[in-house]
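Of the protein chains in this complex, one is absent; all others appear in place.
Up next is subunit A:
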């Protein structure tokens, strides 16, 4: 950190430097020779050491995607950067540099050991995603605020921490504070934290610690609740009946209907129907899930059976192959050998026939099953849609009834207003509406239209979504199960057969 810029020429990470480092640190001796002949892929390197090279800027490391260990200590790096692509990194050493801010580490989620010793860091921050951290070294930095250490509480696995030679170490309560608030620590500043000092520290900071723990717990519970709610909603969405178990649809109907709101409150019956739709939707969804599950189980079973048969054939063939090769190697008569070779080729052909036959059989079987499944699913979706539609039309009837009553009341009230017979106090808004017959009738029917529209929208929404997802599912099944799988298997069989033939040819060549 104390190195000055002008004394040494700052360097840049370039191809040459990397190549040299990789070669130096790569395989040794014979392996090294072979590696050199072949060239080393940066993508395959697991660990890299770039120390004492006066590197100013981290760069050009994007190729090292498999890297697990990276040492960049004793350079003059000022900023953490260019490490985004090294997602497999477990061990990162950036000690003895000129780093001022912890930054750009978000993608290194597998990181377990991070060393930032002897830098110019003044706050601990931006490490939220490094949840696997075991060892952290922040010694000889500019950390001044003890409160800042609470940030480290989020690392549940953190066992070893080094904070020595920071400004706050001079404070008397430093050690106890750290132990009290990071009670999972096993080693602090090169020393084992014993139970006694831990107890003492915890006792000292009992009150604030308890408060903190309490808050953390609260936050955790809140988070859990939130995720639970999200999951629930997700589930309902999958059943296409989200938000139907409450007054949501009704509220939506009136959300864009300001006049209506004034005239209304939630009727019990409407709510009931909504709940009915919801329950039905959930039940149907479970049924569909069950159906899909049993379909997949059966398909899996069929595939397993088929695989077993195929493997049995291959094993049988391997046995005969072994036997034949043994016999052939003991034979001297050229003609006999040729005879054997012909036999062998015939056997390969038989094996190909058998395997292909099995595959075709499986294709037939799956096709049939998939068709049946498709039919059943369509039936189920059909029933679901019909039922939902029926229930929603009940809603519509309710709305119509309601509308008629509304109209009646409106007209009666209007007459009363006209005759000045209205005793009750009515709001100014309503007075505005009750000017003449046209206005009130318009208001009421526009409100009615909006309501119907909302119900229609809901219906459309449910129907389109379920149909769409069914279509997707079926398409995916066709694609995966019929086409991709079949092609893969066929190519595998051909590959195997080719290999076997080639093996035979090689053998013949060798014998000749």
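Observations
Rule of thumb we're sticking to: a residue touches a chain if its C-beta (ideal position, glycine included) is under 8 Å from a C-beta of that chain, and two chains touch if they have at least 3 such contacts; residues count from 1.
Basically, contacts and distances are computed from a predicted model.
You can't see one chain of this complex, but its UniProt record names it "Dynein regulatory complex subunit 7", from the set "Dynein regulatory complex subunit 7", "Transcription factor IBH1", "adenine phosphoribosyltransferase" or "Small ribosomal subunit protein mS29".
Taking the complete complex into account, A:30 is the one of A:9, A:30, A:172 or A:333 that touches the chain left out.
Contact with the omitted chain, checked across A:84, A:372, A:386 or A:461, is made by A:372.
For the chain missing from the display, the contacting residue among A:38, A:333 or A:438 is A:38, taking the whole complex into account.
In the complete complex, the residue from A:42, A:155, A:295 or A:384 that touches the missing chain is A:295.
The set of subunit A residues touching the chain not shown comprises 27, 29-31, 34-35, 37-38, 40-41, 44, 291, 294-295, 297-299, 301-303, 307, 310-311, 314, 355, 361-362, 365-366, 368-369, 372-373, 376, 485, 488-489, 491-493, 495-496, 499.
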